[in-house]
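Sharing a structure below in structure tokens format, with a few things to ask.
A protein chain is absent from this complex, but the other protein chains hold their places.
A and B label the chains in the order they appear, each numbered from 1.
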Amino acid sequence: MTTIVRHRLFWPAAVLVVLLVSNVFFSPRFFTITLQDGHLYGSLIDVLRSATPLALVALGMTMVIATGGIDLSVGSVMAISGAVSCLIIGDLSDQNSVGGVLLAVGAAIVLALVLGVWNGVLVSVIGIQPIIATLILMVAGRGIAQLLTDGQIINVESAPFRVIGAGYALAIPVSVIIVAVVVAVSVLLIRRSALGVLVEAVGASPTASRLAGIRARGLTIGAYVFAAVCAAIAGLIFASNVRSADSNAAGNLIELDAILAVVIGGTALTGGRFSIAGSVLGAVLISALDITTITVGVPAETTLLFKAVVVVILCLSQSAAFRAAVFRRRRTAPVTPAAEVPA
Amino acid sequence: MIDVTAPPQPETAATALRKRRGLDRRHIPVLATLALLALMYGIGVGNYDNFSDTQVLLNVFVDNAFLLVVAAGMTFVILTGGIDLSVGAVVALTTVVAATLLNAGWPALVVLPLVLLIGTTLGLGMGVVIHYFKVEPFIATLAGMFLARGLSLLINRNSIPITDPFWTSMAQERIRFGPGVFISTSVVIALVVLLAGAFVLAYTRFGRTVYAIGGSADSALLMGLPVGRTRIAVYTISGFCSALGGVLLSFYMLSGYSLHAQGMELDAIAAVVIGGVILTGGSGYLFGTVLGVLVLGLIQTIITFQGTLSSWWTKIVIGILLFAFIVLQRLVTRRNR
Partner (left out) sequence: MGDPPILQMTGIRKAFPGVVALDGVDFSLRPGEVHALMGENGAGKSTLIKVLTGVYGIDAGNIWLDGAPVRFGGPLQAQQAGISTVYQEVNLCANLSVAENIFIGREPRRFGKIRWSEMRRRSVELLAGLDLHLDVAAPLSTYSLAIQQMVAIARAVDVSAKVLILDEPTSSLDASEVERLFEVMRRLKRDGVAILFISHFLDQIYAVADRLTVLRNGTLIGEYPVADLTPMQLVTKMIGKELTVLERLEQEPRTVTADAAPEPFLEAQELGRTGAIEPFSMAVRGGEIVGLAGLLGSGRTELARLLFGADRPDHGSLKIDGKPTTLRTPRVAMNHGIAFSSENRRTEGVVGELSVRENIVLALQASRGWSRPIPRRKQDELVERYIKTLGIRPANPDVAVRNLSGGNQQKVLLARWLITEPRLLIVDEPTRGIDVGAKAEIQRLLVELADGGMAVLFVSAELEEVLRLSHKIEVLRERHLVEELDNTGGGVDADRVMQAIASGANA
């Protein structure tokens, strides 16, 4: 029992369960899932579906944070990918052509690759602090997305494109399948290869990693590229859902939710050990939170407050100084930061 | 911070003096901003009629008085090597609380100090969490941002117009210097804050400790400086400035709205960076931040004059400027090592 409780995913999972269950009191059919026209419907399905963009962004963010960095530009990358894809589809003579849609999707992802390299180079080659380096793309990127769409909302009517966000396959929403596939492939790639361990080493101790022969540069750039591509896919799902490219709304403030999801999932902001499952769980939790506030009838504004409380609790619980102050009464002798037990 | 393996240079009095006559490396970023500002102004004057009107420049101050105050607070925080993401949210909270209380009949002279107190207390809280519990400033102020934004949404999700006579008079009051040349009282308030801030940073022990912490917090501690108190104080100051910025914004907009000042923290950070304040702390001037705000404001003005240029160009240009200045900062700090 203690091993279950001690597992770092226990508390987020528990909170998620509590949230979902509390919905039942207000909407008795919350847990009902029906099968209609070969599609699964139900509030639980809605929770999963609405979590898909955030889950993807959180996935990418996890790797960046694992290297000891952070990526604030993911929302802007979402907007850019939506803009690029809708522009291409909008220009197609036949918006329903699958080939055209594939081209649009491909273009969005390739562009994201380039943007990811940009971020990665700023951080690992030029040596700019990640917060600041990604801030540049965050600000300029949103402008670029709006430039591409000329400030308008570009509507598209494309059945193949619609499938991404609203389609169903095997009764499961396509967007959920996309996330599941991306997460599965990522986990396989990262954990089956040595990527996971090397990234964790770089994030946990850059000096020791260098002396162990790890070349951090490629890994770091790779992490930012991964984050950008994940954000691009999330942007495609979003654009598909709203059937348009809305450069203002796409990915607005999603970076903060993504960072929150990663932290909830147990990955430390300082880098090192990461948990993809945790980040995905965190994303689902945040999405469940949004839905619960609607079902329960609590004003949507409280979501922000709740998030604030969660962040505060998480940070304090992760802070050794806080734990010491609360759980230990005895004051030990003052020790300066330089003090160390002689080895 | 010091590269121990750097070859030691023999130092004579002559060499020392020679170094002094050259450009003080710390001034380069601000001078670059000044040059940029002059360049932009030149472009504006060259391309558009009436751009050279004095009021055009004064309007930049009028339209950005609140950002000047908020960015001033942010400067203190960044000088210590920290960051404050909550400023926009506190601005919004201030406007919402003020509007709500004023509409409930509270007298302006009670509301004003009260909302300032709220912002200051929030800043104090964040400072305490950052220093005593050693939570990273990014996360602590992020939580503060969620908290303040959440509170303001909770109080009222709609825009609340302000009709209080004191407020409206502050909104409309103009200090005239001649026909068609004026500034608002907010500008005066902002200037007072800036002058006070600059004085504190340059002439008080507290201000110099701020720079010391940014240079090396460990050294500052070993030198016996009150690092903890100072750190908490800068976040408190930022909270106060955010609240005051909120008051000025509420004068400008005559409304309280939970969605005010979305992204203002980024504007403030951009202004500080463009103004040549180094993000890792310890170097930079409040004057630089003022220039940074002016740059942002001037970009906006040029776009307005252009008419056909769309607002997203602002974002792109700001992004480019940020890039240029950050790389410049990197080069400057690298050579200092």
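By definition in this document, a contact is a pair of C-beta atoms (placed from the backbone, for glycine too) under 8 Å apart; a residue touches a chain by one contact, two chains touch by 3 or more.
Just so we're clear, the structure is a prediction, and the values are computed from it rather than from any experiment.
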{"item": "Absent chain, residues of subunit B that touch it", "value": "1-2, 4-11, 13, 16-17, 19-20, 24-26, 202-205, 208-209, 211-212, 214-216, 218-225, 282-283, 336"}
{"item": "Interface with the unshown chain - residue positions in subunit A", "value": "192-195, 197-198, 200-201, 204-205, 207-215, 219, 272-273, 333-336, 338-339, 341-343"}
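Methods note: only the chains that are shown with their structure count from here on.
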{"item": "Subunit A residues within the subunit B interface of the complex", "value": "70, 126-129, 131-133, 135-147, 150-151, 247, 256, 259, 263, 269-270, 299-308, 311-312, 315-316, 319-322, 325, 336-338"}
{"item": "Residue numbers on subunit B that touch subunit A, as the complex places them", "value": "83, 129, 132-136, 138-140, 142-144, 146-147, 149-151, 153-154, 157, 218, 221-222, 258, 266, 269-270, 273, 279-280, 310-320, 322-323, 326-327, 330"}
